[in-house]
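Heads up, the thing below is written out as structure tokens.
Note that one protein chain of the assembly has been removed; the remaining protein chains are unaltered in position.
Up next, chain A:
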């Protein structure tokens, strides 16, 4: 089958020169000491598999983990991107990560269209399989938080036949509340060819990782070109990565770090199954360009217009040595400053207070003084955040409206579908664009509240995708993903660079009933019913009228026989009292008789209340 790759702006390509039919494995660690004292470590483990998983039935798994392979095959997955993240990547302080991921869990996948199953069905199965595989609560992904984005996401691997991918075959969901811990790390580590027994993965010390300021576990599966630029065949690439941001300046007061100090252990050697095992230390930051020493000295230092990187070949460096402990030391005192914010970053928050309505505001900063930036903004909100599209405003700093070039809005459906808003607009050079939209907070049914409803409801990060015009402003971290250092970058300098940034997740307070209230309400209502209902019902539904009292035989007799007259008088008194008792009917028949009082009534017939209806 002839495969032609189209290189979309989102497409990443790789060339390693391993043309063999076997699987091969590369492990890399990229470390970036930042000018503000943070140290970013990015572990990347890539497995390339030539065995065509999708075609033959009796596949042979070599290095490619069977657990992942089976999931991909049985659910017709073309591409898979999963991330489990703790903490928020602070773009304004840390620049851009190698691979962006939002706090919590995020999953997006492209599917092959098959007549056998619908994509939604495949998605539901995939989600549950991955949930089991990584011990994560991915099974909470369902129709109420899954969206089909049209503008923000493109396949990141090779696309078949030069045709545009069908945008309906992608599914995206994020769970901002998901917590990440060792229970996710362990199954993730098991997928690695050397597990955590040898190689760079031995550095993954859970105690250190989970004390960091940010860490993310990712799994990406995508088809990539076997050779570039002549893309005649594809291989399946599985990339597992862990990003951690430490702040060694806090405890030590200075940024003298080493593998020992960061991970509590030195590196013993490389994974014997890896064809490449490298550690790259980014030394391109201007502030650290001079006064530092790296011990032991690196195997080689490469520098291009993206930056300067010191590389260690782990296999070579650990030969004849018991361990490798890279130490980064300052030769003079360094003052840590504020990092310059990158070209594009954003700040999102909930505007307004109270439990009735509110708004989401996102300020998007373009710090490039000469170039405008086109961005795609995607907001996915659960159905109980009832968005009003007509309240949407996109404004510049001085209050002029920005007209979106493209707008796609999928309104939510109660208990069925989330709101999806995708916008494409241009950020003028050196500007702050404020996006804002208003919403109403829905009042849920009382069984729909989670047990910890009082914390609030998490709203996932907004996704901002952009093509940055110049790559000069990039931190070198980006290049690792593009080119897997040190081989040449797929993008020539000056061309556009695709980045995706995730804003802050939000915590929204919804109107809550007092959950001890049902008990109070039941007690109160029962009491009120028991005491008051019968009589009030009686009062309000009974209609009272005067009616002629039927003369009984006994009364006739009494009237006729004179000596019973005394008794008759008494009798009439009784009947008068009876009348008074029934006088409660006065309201019902407010006639003149009533107003004239008792006198008027005695001469009339005896009133008797009769229930009508």
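FYI, contacts are C-beta pairs under 8 Å (C-beta built on N, C-alpha and C of every residue); 3 or more make two chains touch, one makes a residue touch a chain; residues count from 1.
The rule is short, and it goes like this: contacts and distances are computed from a predicted model.
**Q** I notice the complex is incomplete. Of the names "Monocarboxylate transporter 13", "Sodium/potassium-transporting ATPase subunit beta", "Putative glycosylphosphatidylinositol anchor attachment 1 protein-like" or "Mitochondrial import inner membrane translocase subunit", which is the UniProt protein name for the chain that's not shown?
**A** Of the names offered in "Monocarboxylate transporter 13", "Sodium/potassium-transporting ATPase subunit beta", "Putative glycosylphosphatidylinositol anchor attachment 1 protein-like" or "Mitochondrial import inner membrane translocase subunit", the absent chain's UniProt record gives "Putative glycosylphosphatidylinositol anchor attachment 1 protein-like".
**Q** Just to verify: which one of A:206, A:250, A:524 or A:561 makes contact with the chain not shown?
**A** If we include the chain that is not displayed, A:250 is the one touching it.
**Q** Of A:112, A:150, A:361 or A:426, which sits in contact with the chain we cannot see?
**A** Considering all chains, including the one not shown, the answer is A:361.
**Q** Hey, which of A:35, A:65, A:103 or A:342 is the one touching the hidden chain?
**A** Spelled out, the listed residue whose C-beta touches the missing chain is A:103.
**Q** List every residue of chain A that touches the chain not included in the displayed model.
**A** Here the touching residues of chain A are 37, 85-88, 90, 93, 103-104, 176, 211-214, 247, 249-251, 338, 347, 349-354, 361, 363, 432, 434, 452-456, 458, 504-507, 509, 532, 535-536, 538-539, 580-581, 583-584, 586, 595-596.
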